[in-house]
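Working notes, beginning with the structure itself.
A protein chain is absent from this complex, but the other protein chains hold their places.
Let's look at chain A:
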Amino acid sequence: MKIILKIVFILIPIMLQSQTTIKGMAMIKNSQGKTEGLPGATIYWLDTEIGTTTNDKGWFTLKYKPEYTKLVFSFVGYKTDTITINELKEIHHFMIEENGLDEIVIQAEKESTSVSYLQSANIVTINEGELLKAACCNLSESFETNPSIDVNFSDALTGTKQIRMLGLTSPYILIAQENIPSVRGASQAYGLTFTPGTWIESIQITKGAGSVVNGYESIAGQINTELRKPLNDDKLFVNAYGSLDGRLELNTHFSQKVSNKWNTSLFVHGNLRDKKMDVNDDNFLDSPLANQINVMNRWQYTDAVNGFVSFINFRYLKDDKQTGEIDFNPDTHKLTTIKYGSEINTERFDASAKLGYVFPETPYNSMGFQVAYSQHQQDSYFGLNQYDINHKSVYSNLLFNSILGSTLHKYKTGISFTHDSYDEYVNTTDFGRTENSVGGFFEYSYDNLDDFSLIAGLRLDFHNLLGTFVTPRLHIRYAPWEKGVLRASVGRGKRSANIFAENQQLFGSSRVMSILNSNGKIYGLNPEIAWNYGVSFLQGFNLLDKKGTITVDYYSTQFQNQVVVDVDESPQEALFYNLDGNSHANNLQIEFNYELATHLNLRLAYKYYDVKTDYLKGSLESPLQAKNRFFANIGYETQLNAKGGNWRFDYTFNWIGQQRLPYTASNPVQYQLAENSPSYSLMNAQIAKVFTPNFEVYVGGENLANYRQENPILASDNPFGAYFDSSIIYAPISRGMYYAGLRYTLN
């Protein structure tokens, strides 16, 4: 199916009266950019004598038999195309000029990343094509070719990649799986690594306020992941991956039609890293030893006639990591000062169900119900610091969609309920708590089907710890001229900070953690409240007959209250306290996308961050946040051959400017760091050879220029001393990493 989409640029389904002929049209774009028929083109079935030429309008009729599947279009001066015909439909095929400077823009080529001209919110969609560029391996690594999300390294112990949006860390992003908030609470630190990349069908990134439908927690934006659906998934899919630094991953998906209305899928993921590596000779593992088993079973019920669709999911995950000194042996060294080591063991179970109903006579009326349960257990220790958390969560949302007068005015309304209970122990201190909330929301949207649309949402929530509060959010889209779209958004977000779960990297240091407030209801602290304002301008253009876009985004997040994580007061302390003063995150992003030649795409982005918080010491830039970043990506694909195979090349360049490092000047000289990190650049590349649509292999490399941080672990020679710190990471710890893998699909 994917292949048809790629080869047949426009496919128009029309029922034909006669079942023995196929009709169609060969089309071109003329110099004014208008479509017109191409007269005199030759059309024939591959490997047969049956052919014809198009008439003066570009139309043709040709004998059809089900065994004919490859239809060839050819014309002097144009590229010869072979397209696959699986069913008898009318064919509208665009022909492309050969070598001509003014090559025709391929009309409906499926873009792997797309920005919508029509949606009110600033949403970037990442499709499967883009996800393939990041061959490995999970959701946290799926953003490396996308400039809206910055991927950072969180700590030298676990090597877990953390993401940032608009200069804010992932707790400020609402991360949902099929619109059910998923990476939150206890799973905040490692949750993104618990969704294997091959499970993902697409990712939607909303910058700024977002919708009120999925809750009040989002501040910087929302990331929603859609998983593969049992109804249209392949029967069997296998992906195997291995890297030279000892990481092995295996993904297997099975899909099965159970009855007319039921389909099911089973996803099985396993990964393993059992090779000890210490390239920088600091006596600490560069990456943790790890193994994970992750199994999901999905059921989909579809009854299109009566308007019902339903999904039921079960997921079990077990993830074990061990890090620390090379010679650390958990059996004998655990919680002793003989060797420094750490184990992080996670077990998680998820169950969720969704039911959607569309009123068959009035399809603009629909209802949806979601319910999800999860249980997340993490048992861990970092040297002598012990951290255990058990988080049980229930989420439920009932949603009704309808219109006010006409489909130009739509609304969504509903109620939601969440329950979170935490059993949390930091060493022997009990931080257990229960959070309950119930809320109602109403979201109105208007679209004049032309140049203006808006979404205005409001929700009212009653929360046992956050109180009763209102969350307003507004998105406006205006298209002043062709291909130009101006968007603006404003919205409020509120959340309870899970200070330990979100800042686990600090356990890998000798810092003493203290909470300076005691009047609040969550760890003695107050809820975090912020307003986010954003404007964005998108302009599409055609230069030398090639498509391109320029986007300029400016977002500002202003905190009314924030739980400040202060690592600057002293290198031996980590302080948590309520914001007293000002804290903001401003972000400017300029992005340029252009098709340099057919199948050769360029993406450039420059990002500026101004993230400042009033600490006890005064106003400082947020630590480990680059002020300036530059991003470039080039992708190239060769023309598909008759078997549907080709080559794909992808190259990504990142330049990361200076980052302010936490204060270390009071340490002995050998344990002091510079005020700022040096700027550096990273390069990733991947080559994929597609043999047939069902089989491909790929090789690639990350950090090709071998840039790595000198001494990522402070005082690695004395891990139980007062100066040990593995949390100050601004660059890769390991040198370049090379990998290879394969993908096999059985339709």
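Definition applied: a residue touches a chain if its C-beta (ideal position, glycine included) is under 8 Å from a C-beta of that chain, and two chains touch if they have at least 3 such contacts; residues count from 1.
In this text, contacts and distances are computed from a predicted model.
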Report task. Between "RagB/SusD family nutrient uptake outer membrane protein", "CoA-transferase subunit beta", "Metal transporter" or "Multicomponent Na+:H+ antiporter subunit G", choose the name on the UniProt record of the chain that's been left out. Result -> "Metal transporter"
Report task. Decide which residue listed in A:77, A:405, A:480 or A:618 touches the omitted chain of the complex. Result -> A:405
Query raised in the report: From the list A:23, A:261, A:546 or A:735, which touches the chain that is not on show?
Result: A:23
Query raised in the report: If you put the missing chain back, which residues of chain A would it touch?
Result: 10, 12-15, 23, 25, 27, 34-37, 55, 57-59, 61, 90, 92, 361-365, 400, 402-408, 413-415, 438, 440, 442, 449, 460, 462
